[in-house]
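A protein chain is absent from this complex, but the other protein chains hold their places.
Chain IDs A and B follow the sequence of writing; residue 1 opens each chain.
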Amino acid sequence: MKSTADHATLAEQFNRDEERVDWHDGALWWIRQKRDRSANQTPQWEELREAASAIKSNVISNLHDYLVQFEDNLKKNGVKVYWAADAEEHNQIVYSILKAKEITQMVKSKSMLTEECGLNEYLHERGIDVINSDLGEYIQQIDNEPPSHIVLPCIHKRKEEIGELFHEHLGTEKGLSDPTLLTRVARKHLRNVFLTRRAALTGVNFAVAETGEYVVCTNEGNADMGAHLSEVQIASMGLEKLIPERKHLGVFLRLLARSAIGQPITIYSSHFKKPRPGQEMHLILVDKGRSSLMARPDFRDSLKCIKCGGCMNTCPVYRKSGGLSYHNTISGPIGAILAPNLDMQQHADLPFASTLCGSCSNVCPVKIPIHDQLYKWRQVIVKEGYVANRKTFSMKAMSLTFSSPEMYQTAGKTGRWILNHAPFAVNHKLNPWYRQRDMPGSPKQSFGEWYKKNINSKDKH
Amino acid sequence: MNSREAILAAVKKNQPALSPLPDISMFKVVEADIASRYTEVFTGIGGQVIAVSELEHIKPLLSEHFDISKRTVTTLPELSDVAELINTEVDPHSFDDVELAIIRARLAVAENGAVWLTESVMGQRIIPYICQHLAVVVTEDSLVSTMHDAYGKIASEDYGFGGFIGGPSKTADIEQALVLGAHGPLSMTIFLIKQ
Partner (left out) sequence: MKVALFIPCYINQLYPAAAIATLELLQKLAVEVTYPAKQTCCGQPMANSGFEHMTQSCNNLFIENFSGFDYIVAPSASCVLHIKDHLHSHADEAAATAIRGRIYELVEFLTDVLKIESLDAYFPHKVGIHQSCHGLRGLHLAQMSELVAPDFSKPQHLLNMVQGIEMISLDRKDECCGFGGLFCIAEESVSVKMGKDRITDHTKNGAEYITSPDLSCLMHMEGILQRNKSNVKIIHIAEILNSNMPAL
């Protein structure tokens, strides 16, 4: 499934259709603007971000005790608890729960964690059919493509393409592309799915250590439709989703939807605590790299993420390269700082897919210094040897030249040394600067030379 | 060592020195006219607010706004003459054909329009999600300004399931075009009882 092409290559492919890039960029910028309006209308917005960040700092610093407290409360509430070290173990647990009840079909609401774990494929291989019920995720599933955005899974698709998929998979009239009509068709089809599935799996947005409840946020109502009609309800959550007390939900629910799409709250914020009579509830706590990320002081704050997608909407690189260019379940700036911890070789390119403009850190509702972490990941990736030797050699040459005034000045004289180096032509046969940009002019003399002639000589006389 | 022990040990080893919880008591919004604010916000989301002076007055409005020839259910005993009282024991799938559900909110939040419901006021958990149209009775004195105030009131209340619902179900997954009625109700109406 994993792509071998890097972000730059995939982004270049995305950019071959400029009209689509403009449309994609415009759609996401519109959401960024809605987020700005919403933030501006919320009193004490910056203080809220600060509080959210501080609560999450507390969670990371006391996670062990919160996990134990949460587990105790889950058990008291009648929820069965599991611990999974990695994707394989998580998938096995889900499979064993379903197998025990002889269930072969499951409906799932949005869960990036299960996407990361490859749960659908795992269950499919064992004869269990999973349907994603979030409309965007459903569309991505029938197109056999991963989500390109954590909140807006098919933001890169045109309605005509979705119409074509519906024609193929749901038998709609050819050429039908009206979003309302397509949504009605999906509503009818998926309602039948909800009514016939005995098992439902949801992700978790927030889990409260104090009470043992967990909160799932959707706009569509798909998590609730699945969960309340199921006899087996499963929730998969990363360890970092915990928050200490119920009252802290106030802070996060005020920030989440406003940061995500400029809405004051998601339509549905469902607090699951105990199973219905006759129903089973299972919750799987998944590590999958979280505890190892905690061991990296420069990067552990990325565990604060509440998956609002705000950093993607504001990121000009994301908007102009598309989420699939990141070849990772979680794309965009946050994906680029989470992925290297999981597989540095596979994701060595992602921290470089940024101009370090810093807009992501400013919209982040939990104040993760995303662009600082991108910079720091670059240092780690280079030190651990995941960058081509050619680049290392050229950097050494650059470093040597800049370390020596004499070499620098001589190099400058002999044809503006810099024109042949940073950043125009570093070890590339075909100069990528020149493909769509002219070279800067080459002045007769540098400032240093001018200064020597005009100022130093004046001083002498 | 099983995964539970291994994970907890790794977390304990890697977590940094304790960072204190912040004080969140300073988040206060005082609304001059909370009912107007609520109405403005909820209407902006795509919901409808109808102000009435007493519960009895919503009965004639139901037929005006909804097709009550189809299945209408409620948890409010006062409405049992116009709607079927929800049976809390039956299979939730049996509510698939509900056109309109009328339930009472525990509280409602002015800053985002959301109502707080627990399963005791839903009758069954599935009710406010499976109905085609949702109507919620909110009394003016149950309005709060922000989510902080809402959780202040919910406090340590025990429930098996509770949820905020902030409007009709919606999606914008197809080209960011807003469509009301994704999987849940197509519309949401608040009957705001102002004394």
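Just so we're on the same page, a residue touches a chain if its C-beta (ideal position, glycine included) is under 8 Å from a C-beta of that chain, and two chains touch if they have at least 3 such contacts.
Everything numeric in this text was worked out from a predicted model, so none of it was measured.
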Study note, to complete from the structure: Contact partners of the omitted chain among those displayed are A
Review point. Of A:T104, A:S292 or A:S446, which residue touches the hidden chain?
Key: A:S446
Point to revise | Contacts of chain A with the absent chain, listed as residue ranges | key: 7-8, 11-12, 15, 18, 21, 25, 29, 36, 39-40, 42, 45-46, 314, 316-317, 320-321, 352-359, 361-363, 375, 378-379, 381-383, 387, 391-392, 395-396, 398-399, 401-405, 408, 412, 416-419, 422-426, 428, 432-433, 435-443, 445-448, 450-452, 455
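As a working rule, only the chains that are shown with their structure count from here on.
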Revision key, fill the gap. Distance in whole angstrom between the CA centres of chain A and chain B is 29
Review point. Tell me, which parts of chain B touch chain A in their complex?
Key: 2-4, 6-8, 10-22, 24, 26-27, 29, 41, 45, 92-93, 96, 109, 111-114, 124-126, 129-130, 146-148, 150-152, 154, 156, 159-177, 179, 181-185
**Study point:** chain B-facing residues of chain A, complex
**Key:** 27, 30-31, 42-44, 47-48, 50-51, 54-55, 57-58, 60-64, 67-68, 83-85, 89, 133-136, 139, 152-155, 157-159, 162, 179-180, 182-184, 187, 190-191, 194-195, 211, 219-222, 224-225, 227-229, 239, 244, 246-251, 253-254, 261, 263-276, 285, 287, 290-292, 294-295, 297, 300
